[in-house]
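Only one protein chain is missing; all other protein chains are in place.
So, chain A:
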Amino acid sequence: MKEFFSTENHFDTLILEESDLLTTILLGVLGAKLFIWYIGFHELVYLANKPEEGDDMIEMHDVWKVYSNGVEALRGVNVSVGHGEFVYIVGPSGAGKSSFIKLMYREEKPTHGIVLINDVNVKRVRDWKIPHVRRKIGVVFQDFKLLPSMSAYENVAFAMEAIEVPKRKIKPRVEEVLELVGLNDRMHALPSQLSGGEQQRVAIARAIVNNPTFIIADEPTGNLDPENSWDIMYLLEEINNRGTTVVMATHNKEIVNTLRQRVIAIEQGVIVRDEEGGEYGYED
């Protein structure tokens, strides 16, 4: 190439100038990118050009989760959870239920395969976009994960402050959800002053306060007595009836067999059963 062009001198210089220009542009773009990254401006740009809402779906295509110690927690999972569904994830201990749940709120990335949350590929998504994916998802845990030094009200408000909701909008919304979970008279109590069931209701209030499309729960009744468990289930059912998708891993046979919903059974990292209105199917 070089030989060829050097015989036609004006071509040579032309090529040189073009590549110089290209280098300059590339460097310029790189510099601008670095700068924008540096000041955190990208978040504003993203919010301004936010893509259209996705399909309100969680999809997994041939998903494998292999932990660093070599344990294969999930092995080729295919599933799709649509808008407004209520799904139980059941299976023996160590089957991979929690791993499945963690992939759904992008706590873990799939080792192989694709996880789509509202059409966003959680493996490919840039780190700074992840918060915006998570805002669509409310998560509830077995151990509540409330902040012990904050009152019920403050715990719920904390979730709104974290995503920078204007102050004046926080109070009415927090009171609204605390009323929905039936805790408006216990608003100022600390977690230590609340029963397990009440604490879980605070946690649920926190999970729904930012209007997510999904509620993902990992054994939400695991620490509760039967009566409180039922209260929590009625609450989740009520939230589902208002249009929020609910996915919950559970060990509670009675609940699954009474409030009939879609059941996905996982054993040794593989989905062995996926049926609408199914049974729990294990003897505990």
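Structural remarks
The rule is simple: a residue touches a chain if its C-beta (ideal position, glycine included) is under 8 Å from a C-beta of that chain, and two chains touch if they have at least 3 such contacts; residues count from 1.
To be clear about the criterion, contacts and distances are computed from a predicted model.
Look at the chain that isn't drawn here: its UniProt entry, checked against "Cell division protein FtsX", "ABC transporter ATP-binding protein", "Anti-sigma factor" or "Acetolactate synthase", names it "Cell division protein FtsX". Note on the undisplayed chain: of the listed residues A:90, A:104 or A:159, the one touching it is A:159.
The chain not shown here is touched by just one of A:31, A:131, A:226 or A:243, and that residue is A:131. Residues 40, 43, 105, 127-128, 130-135, 137-139, 145, 147, 158-159, 161-164, 166-167, 206, 210 of chain A touch the missing chain (whole complex, contact as defined above).
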